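Omission of a single protein chain aside, the complex is shown with its protein chains in their original locations.
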Amino acid sequence: MGCEVRVVFFAAAKELVGCREASLSVPSRLSFSELKDILLEKYEALKILESNFILAKNQEYLDFEGDALVVFKSGDELAVIPPISGG
Amino acid sequence: MGCEVRVVFFAAAKELVGCREASLSVPSRLSFSELKDILLEKYEALKILESNFILAKNQEYLDFEGDALVVFKSGDELAVIPPISGG
Amino acid sequence: MNHILITEQRLNIPDMYNKVRDPSCGAISSFVGTTRDLFNDKPVVKLEYEAYIGMAEKALGDICKQLRSQWPLHHILMAHRLGSVPVGEESVAIFVSSVHRAESLAAVSAAIDALKASVPIWKKELYSDGSSNWKVNAECAWK
Partner (left out) sequence: MNHILITEQRLNIPDMYNKVRDPSCGAISSFVGTTRDLFNDKPVVKLEYEAYIGMAEKALGDICKQLRSQWPLHHILMAHRLGSVPVGEESVAIFVSSVHRAESLAAVSAAIDALKASVPIWKKELYSDGSSNWKVNAECAWK
């Protein structure tokens, strides 16, 4: 079963995709790599980042080193997070 | 040959001796321990510090770990320096 | 107390110092980052900061928790400016107060390291030749 989540884009990702936020349909259970594939398929411009972005769900970083299971429910917020440069 | 130096006292040493500065006759060449003995003999109140003071000549610390030679000329400034507590 | 501040306003450094002072503390240590006029000899005309604000505030709070688990600290203030920051102005400020100096000195250094590694804030430099560049922290684990 799928669900609707809000996806938000920042910095270089926002410039490439052309918007701050959008709606995204995702399966309620999928792996991290499958999730990235869905994003890259819907937002091809992100390919320019050459996979140099990670993801956060409801403001918690998703583990990007393993290929962990990600579980979504409707209304979740998914953030596309390019390499950071604060401080 | 001896000479006249100015001796200055600070903190607990100043309180014990009762003045900030005085004149002192010292040999022009003597060891650090001999110099301390002269001070303790002239200013007995310093004995309360139980040797917990070091000396500076013309604003340079005198080596207190060896028993180095100290050379004076007239007009030099000798400072009696109790343990410090700045910062 | 933890003071977390993410703002487009100019950072008020004296005010931040005053927020962490306390008669029970003998030490206030700080780190302030300002925007530089050069990047590898290229003159920088403007810097812009962007943040995932809700998550950044959360991440700064997590850093405070981590600091307090390591050292006895009194007040911690972590502030970051967003939007356009003119050259020479402050982009980040960290102030920590503690009873003795060792803990606040250590915490400030750990705090800025952790901020650069984990807080979702981005900096874009605009150069005098018209080019621009989204910077990447060496501390960032994904780059």
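Observations
Chains: A, B and C, in written order; residue numbering restarts at 1 for each.
Basically, a contact is a pair of C-beta atoms (placed from the backbone, for glycine too) under 8 Å apart; a residue touches a chain by one contact, two chains touch by 3 or more.
In this text, all values refer to a predicted model and were calculated from it rather than measured experimentally.
For the chain excluded from display, the touched partners among the shown chains of the whole complex are B, C. Note that of C:M78, C:V108 or C:C140, the residue touching the chain absent from this view is C:V108.
Taking the whole complex into account, subunit C touches the unshown chain at residues 13-14, 17, 21-38, 87-88, 99, 101, 104-105, 108-109, 112. The omitted chain makes contact with subunit B at the following residues, 8, 10-12, 14, 52-54, 56, 59, 61, 64, 79, 81-87.
We take it that only the chains that are shown with their structure count from here on.
Comparing the centres of all chains, each the average of its CA atoms, the largest separation from subunit A belongs to B. Between the Cα centres of subunit A and subunit C there is a gap of 26 Å.
Centre-to-centre, using mean CA coordinates, subunit A is 73 Å away from subunit B. Looking at subunit C, no residue sits in touch with two or more other chains.
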